[in-house]
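Take this structure first; my questions come after.
As you look at this complex, bear in mind that one protein chain is not there, while each of the others sits in place.
Letters are used for the chains, namely A, B and C, taken in the order the chains are written, and counting of residues starts over at 1 for each.
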Amino acid sequence: MEKSNSIINRILKSGLITWVLLLFIWGVGALFYTDDFLPNPLVTLDGAKTLITSGTLWTDIVVSMGRVLKGWSLGLLFAIPVGLCVGNFKVISYVFEPFLNFFRFVPAIGFITLFLLWFGVGETSKVALIFYAVIFPVMVNTIAGVRSVDYSLVEAAESMGASKRRTFFTVVVPSAVPNIFTGARLGLSGAIICIVAAEMLAASEGLGYLIYTSRLYYRTDWIFAGIFTLGLIGFLADKLLRFLGKKFLYRFGVR
Amino acid sequence: MEKSNSIINRILKSGLITWVLLLFIWGVGALFYTDDFLPNPLVTLDGAKTLITSGTLWTDIVVSMGRVLKGWSLGLLFAIPVGLCVGNFKVISYVFEPFLNFFRFVPAIGFITLFLLWFGVGETSKVALIFYAVIFPVMVNTIAGVRSVDYSLVEAAESMGASKRRTFFTVVVPSAVPNIFTGARLGLSGAIICIVAAEMLAASEGLGYLIYTSRLYYRTDWIFAGIFTLGLIGFLADKLLRFLGKKFLYRFGVR
Amino acid sequence: MYIKLDNVNKTFGNYKASDNVSFEIEKGKLIALLGPSGSGKTTILRMIAGLEHQDDGDIYIDGKLVNGISVQDRGIGFVFQSYALFPYLTVFDNIAYGMKVRKNSKEEISNKVDELLKLVGLEGLGKRYPDQLSGGQRQRVAFARALATEPQVLLLDEPFAAIDAKVRKELRRWLKDTIDKLGITSIFVTHDQDEAVEVADELIITNQGKVEQIGTPVDIYRNPKTAFVAQFIGESVILENYEYEKLNGFTKRDNAPKAAIRPEFVQVLPLDNNTEKSTANMKGKVVDTAFRGSNVELTIAYDNLEIKASHQIEDFTVKKGDEVYFKVTRLYAFDDDNAYTLINDILKDNPEMYYI
Partner (left out) sequence: MYIKLDNVNKTFGNYKASDNVSFEIEKGKLIALLGPSGSGKTTILRMIAGLEHQDDGDIYIDGKLVNGISVQDRGIGFVFQSYALFPYLTVFDNIAYGMKVRKNSKEEISNKVDELLKLVGLEGLGKRYPDQLSGGQRQRVAFARALATEPQVLLLDEPFAAIDAKVRKELRRWLKDTIDKLGITSIFVTHDQDEAVEVADELIITNQGKVEQIGTPVDIYRNPKTAFVAQFIGESVILENYEYEKLNGFTKRDNAPKAAIRPEFVQVLPLDNNTEKSTANMKGKVVDTAFRGSNVELTIAYDNLEIKASHQIEDFTVKKGDEVYFKVTRLYAFDDDNAYTLINDILKDNPEMYYI
């Protein structure tokens, strides 16, 4: 009795029921429509197989993720130091923050035409766009992190003789780590949104391109496969990032 | 002395310096490029004037914002009750959450081809897309809000004789308001990102359409005007939402 | 008996929160559940409330078995440690909450709330929100709210824990007076001896899920029945291994190798005193003094023991290094389970000594 209960509980919590239910509804729904409109799960699986065996899906994943990683890394390299400075130095913040507080409301995708114009239709414009999408959440969170440092920690360091500079590096920066990490996570999810849109608008490969062009070939099953891949990548990337954060930044308060 | 200091401070804090500096850099930068590549501030102002007097800009704003408001409102109407139920009832959460935790990582824009296919190129597909973009942040935050309710408040209500149902409406829901509000804000910003991308891909009016097509006419000044308008709308919408939240939901903890 | 627990057990995972708990409480009494943290006192309170349910055993309120009755229908008022006021409701609406549940008329509610606000000394503050009140005021609102549904029993979970030391003393007094006036049967949980002793009519001492002793404060103070109570109540010096035999006037009691001596049990006399010569007196050396406001706590070294004595500064001056006479009037001898009060044999026969 106890044991069967715990098995039921484990099945419930595993989410298995959810996916079975979803597949069932999808399958039944697909009976009423053509494969062009709503392909059933089996057809979709078949389409995904084609994409996988032909290598298209893999290439698109590598291309999209390559762009995201490049833009995201560059964005972190730029935004974290800038955020730390803006948060720590009043004069810089007076000049920089009004700018920040305006442009963080401009969606990155709004810049695509401008970046295509400035950087051409190649990789640069896409990486630049992701860079833009990443830096604002990272800067905003880094600044908030610097400002939320427990001031008594700063005073404690100073009372032990630490200079302003040393206090900045040994107290302010470590204290801001959890916020910076949150910014990086938000930046990553923003980057994925941005690259999909950009690839739909102006690219010849990548997951966004796959999803967008599949419609032209009436391959709705490929659209489904693309969407599912996108979700899986976003899901795994976030899980991985959190795992790494917890493993290496636990002591700084990343949970 | 005191007084002049305070004037300098006020100017510093007003952000005036930032904008003057930005205009200056922009103006100087523009000297080295053609107007097609980087129009100077005056040319941009001129372009904006044209857009305003012709009424195009105004129409685009109204169209874009109309779509956002429709999708956002529908999203809130759907996501808040669902989030409250998922957060409150264990059985529902077991079925619903694995689904939620996967699909919240799929960028809304990934669905555009599917929605164009299902709902046509008209307004429905755009509103559906925004709806999708809005419901996930709202549901996730609403669920978190329900789960973070101070349990002693629930026990207090029950010790005074309140039924489960009454406790839900008089304790759980009010306690979740700040999180729901945060979800609504995030949803609005996601909706704006989403509509811009959607209008670039498949629309004949709206701010996204304006920015994207201006490139075809080599009107870089219009792109600038469009980007600036986007930022302004995002900025003002967030300010308004926070103002309203503070005014009407202050007692529930919205700050 | 008004409230009765009969062999109640409760386990959380591996933690035995209640271990065969049985006790009875008279109507109208104000009772303290006193014990160290983790001793299961809050669990007992929450089981009486119906916020927690026992694994087995019976709970009676007013002669009625309430095992199957939910918290909503037990007719109790509960004051939470954190107050648990609804932050989005005014003070008035917080107090009115339970009456609205009961569908009382608007007029009834308004009258009762005004009456309660008066009782707790917060007239005119009905329109405020909880975050506009001080800690002590919030506590009073929580108290008024718990009384609004006219419960049979009032249960309070560490009611003073979140309040400033200075305000706490006033509030204790006020709570005792108010409950006395209302005559409502009340139980409160605390880990603070001073609080329990000052406020309660009777104490229930808990330790490791068990009830150790029940009685009036004076009773428990003077006659601890278990080893735990002897050490827990008051601030005692503990002697091991029959060391108490070294003290004049005490002989070994079998199966009670340890002893607890409170500073109040030790009387100190100057060496040059002529008024009292007793064989109970021992000569010791003061190795430490600590001023305690109205008295000085002396640490006296004697025959490899260190005894603490509470000394009134009005009596005579003592400083570190002085030699003094001292005698021990009583102590608690105990083994691992039971405690016994031992009176000094020499002083027992002295008619001048008087014990309540």
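Quick note on the criterion: a contact is a pair of C-beta atoms (placed from the backbone, for glycine too) under 8 Å apart; a residue touches a chain by one contact, two chains touch by 3 or more.
Computed from a predicted structure; not experimentally measured.
Note that the undisplayed chain, when the full complex is considered, contacts A, C. For the options C:Gly77, C:Pro130, C:Pro159 or C:Pro217, the residue in contact with the chain missing from this view is C:Pro217.
Among C:Ile184, C:Val197, C:Val286 or C:Ile307, only C:Val197 touches the chain that is left out of the view.
Contact between chain A and the absent chain runs through residues 150, 152-153, 155-163, 166, 170-171, 174-175, 177, 251-253. Counting over the whole complex, chain C has residues 36, 165-166, 191-194, 197-198, 217-218, 221-222, 234-235, 262-264, 290-295, 310, 312-317, 329, 354-356 touching the chain that is not drawn.
Basically, only the chains that are shown with their structure count from here on.
Here the largest set of C-beta contact pairs joins the chains A-B. Distance between chain A and chain B, defined via averaged C-alpha coordinates, is recorded as 18 Å. For chain A, the set of residues touching two or more other chains is empty. Residues of chain C in contact with at least two other chains: none.
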